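Now for chain A:
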Amino acid sequence: AGEGSTEGGGISGSVVADGSSTVAPLTEAAADFFRDEAPDVNVTVATSGTGGGFAKFCADETDISNASRPIKDEEIALCEDAGIEYTEIVIANDGLSVVVNPENDFAQCLTVEQLNTIWGPDAEGTVTSWNQVDSSFPDLPLALFGAGTDSGTFDYFTDAINGEEGAIRTDYSPSEDDNITVQGVSGDEGAIGFLGLSYVEENPDAMKAVEVDGGAGCVAPSAETVQDGTYTPLGRPLFIYVNNASYAEKPQVKAFVDFYVESEAEVAEAALFIGLTEEQKATAQDELATLG
Partner candidate 1 sequence: MATAHDDAPMHLQAARNGSVADHVARPIMRVENVDVYYGDFRAVTDVNLAFGLNEITALIGPSGCGKSTLLRSLNRMNDLIEGARVEGEILFHGENIYGKGVDPIEVRRRIGMVFQKPNPFPKSIYDNIAYGPRVTGMKVESMDDLVEESLTRAALWDEVKDKLKQSAIGLSGGQQQRLCIARAISVRPDVILMDEPCASLDPIATMRIEDLMQELRKQYTIVIVTHNMQQAARVADRTAFFTAQVSEGSGARTGVLVEYGTTTQIFEDPTDQRTEDYISGRFG
Partner candidate 2 sequence: MFAGRARPGEAVIKLALRLAAAVAMLTTIGIVIALLVPAIGFFREVPVFDFLFGDRWAPRFADASFGVIPLVTATLWTTAIALVVAVPLGLGAAILLSEYARPGLRKVLKPILELLAGVPTVVYGLFALQFIQATVFREWLRLDTGAFSVLAAGLVMGIMIIPTVASISEDAMSAVPMALRQGSFALGANRMQTSLRVVFPAALSGIMAAIVLGISRAVGETMIVAIAAGNQARIVSGPLEQGQTMTGFIANAALGDSRVGSLEYDTLYAVGLLLFAITLIVNFISIRLVRRFRQAY
């Protein structure tokens, strides 16, 4: 066993990954690059959402589970019941961005309280206009878009903004497909939505990210602010969970995961994410070494 990319040559077999649609582009990029190393390994990356991914992962249906939030207690229990042992690896960083329509020139920076006003379960049916968020804002109807309920993004956002996972007003447009959120936000002047930073960077004309005030002033999402931890509370790590048994017994899984961690920087760049800090990368490699 080694981590050398050259050893991939003779390996074959399949690697099955599922889970977060946010993380999927990372794993896909890794699979893409890995094909040059081990053309006979078949990597599939499905996108059931973080929660859906864990459900399959704990049913031993997948080798790797992509996650945009840490595994939950009930999911841990599920895996334990099934006798699945796993290892959590932070694979990249993301800034969960709050976006508005490009025409919107008033909401430059929103505090966590203001976001809670907009998105909290109590807002359902009552908070319908921007001026209810801040009286200086115009009387423009709110149109809300965001991640679907199966996603880690949803869990993470609701937890960070509304204080409880899954607690959110229901009269917004949830979608598992983030591009639909892009379409929605770009198509409505009063729109607000939340999604991964990559979408913001790729669609500068369609929407713009607002700065978030988590108590320490307004911070815009970017590689630096995420990596240095100032973009709170919406800066977040992204994970992959590796099935220990798969890693030990399937050489192609081991080769793939090793390759993935090794080339995280290129992978993150290709997938438009923020790479790991030195520290994070070292931790990841240590984790693998213990599995080795």
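The candidates came about this way: all candidates are chains of the complex that A comes from, given by their letters.
Assume a residue touches a chain if its C-beta (ideal position, glycine included) is under 8 Å from a C-beta of that chain, and two chains touch if they have at least 3 such contacts; residues count from 1.
Source: prediction; values computed, not measured.
Evaluated over the candidates 1 or 2, chain A touches in this complex the candidate numbered 2.
Those residues of chain A lying in contact with candidate 2 across their complex are 18, 47-49, 51-53, 55-56, 59, 121, 143, 148-151, 158, 164-168, 170-177, 180, 183-188, 191.
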